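Complex shown without one protein chain; remaining protein chains in place.
Let's turn to chain A:
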Amino acid sequence: MTFNYAKFAARFNRGLLYAFMIALVGFTAMPIIYMVSTAFKPLDELFLYPPRFFVQKPTLRSFFDLLTATDSSIVPFSRYIFNSVFISVAIVALSLFVCSLGAYVLSKFKPPGAGFIFAVILSALMFAPQVTQIPTYLIVSKLGLVNTYWALILPKVAVAFNIFLMKQFFDQIPDALIEAAHIDGASEWKIFWRVIMAVSKPAWATLIIFTFIGNWNDYFSALVFTTSESMKTLPLAIQTLAGGPGVVARSGALAAGTFLVTLPPILIFLLFQKLIMNTMVHSGIKS
C-alpha cells in the first residue's frame, strides 16, 4: 500500500513538473506567437479593441505593404534584406575560415607565443564588444571604409569567441589522427582541410549558427558604420520603420517586417540544433 502511494506521488510530481514546464513554455512563447499572429492580421484586426491575441482572418497583405509601401521611400525594402543576408553570410564564411585556421595552429602547432596569444584571446572574451567601438570606428574611417560592406564585415571576422570555440574542439581531436595523415604524406593544408575540418563538423556548425544569428541581429555596427539609407541592415530598417512618421499607418508592414527578421535565425537553429549540442560540451573554460 505504502509502496503504491510512493509510486503514485512520484508520478504525480512528475506530471506536475511537466505541466509547469509546459505552462512556462507557453508563457515564454507568447510574444513570439503574438508576433507571428500579428504579421498575418488584416488592417481592421490590427486596431481592434480590445486587442485580440490570435488572428481571425489571416492575410498576406502586410507583407505586400512592407515591400511596396517602403518602395516609395528612398530605398526598397528588399535592399535591406539583401544587405543583411550578404553581410551575415560573408562574416560567417570568413570567420569560419580564419578562426578555424588560427585555432588549428593554437591547438596542434603550438608555435612559440601560442600560449600568450591564447591568453589574450581568453581575456578578449571578457569585455563587451561595444567598448572597442570608437577606435574601431576611427580605424574603419581611416581605412576609408565607412559606409561600405567592408566596414560591417571586417571587424567581425576575428572573433575571440569563435577561435576559442574551435580550439576547444580541436583539442579533443587525437594527435594520432594528424600523425597518420602525415605518414600518408598529406600536406599541412590538406590535413587541416580534409582531416581536421572533416571531423569537426559540429564545431563549425555551431560557429556558423552563433555567428549568423549574432550578426543577423546586430544593430549597433550598422548604426555606427553606415550613414546612407541604402547600407542599412534589417534590424536598423525595422527600427526606422517603428520610429519614423506614420507609424500607425505602417504598423501592418512593421509586424510583417518583424516576422521576416525573426524567421531566419529560428530556422537556422532548428536545422542545426543537434549538431550544436555536441559541440557545446567542449566549450567550457578550463584554466
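The rule is simple: a residue touches a chain if its C-beta (ideal position, glycine included) is under 8 Å from a C-beta of that chain, and two chains touch if they have at least 3 such contacts; residues count from 1.
Everything that follows uses one rule, which is that contacts and distances are computed from a predicted model.
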item: Which of "Phosphonate C-P lyase system protein PhnK", "Sugar ABC transporter permease", "Zinc protease" or "Acyl-protein synthetase LuxE domain-containing protein" matches, in UniProt, the chain that is not displayed; value: "Sugar ABC transporter permease"
item: Residue touching the undisplayed chain, where the options are A:55, A:75, A:101 or A:199; value: A:101
item: Among A:126, A:176 or A:198, the residue in touch with the chain that has been omitted; value: A:126
item: In chain A, positions touching the absent partner; value: 17-18, 21, 25, 28-29, 31-32, 34-35, 38, 49-51, 53, 97-99, 101-102, 104-106, 109-112, 114, 117, 120-121, 123-139, 154-155, 157-158, 160, 163, 183-185, 188, 192, 210, 213, 216-217, 219-220, 223-224, 234-236, 238-239, 242, 254-255, 257-258, 261-262, 265-266, 269-270, 273-274, 276-281, 283-287
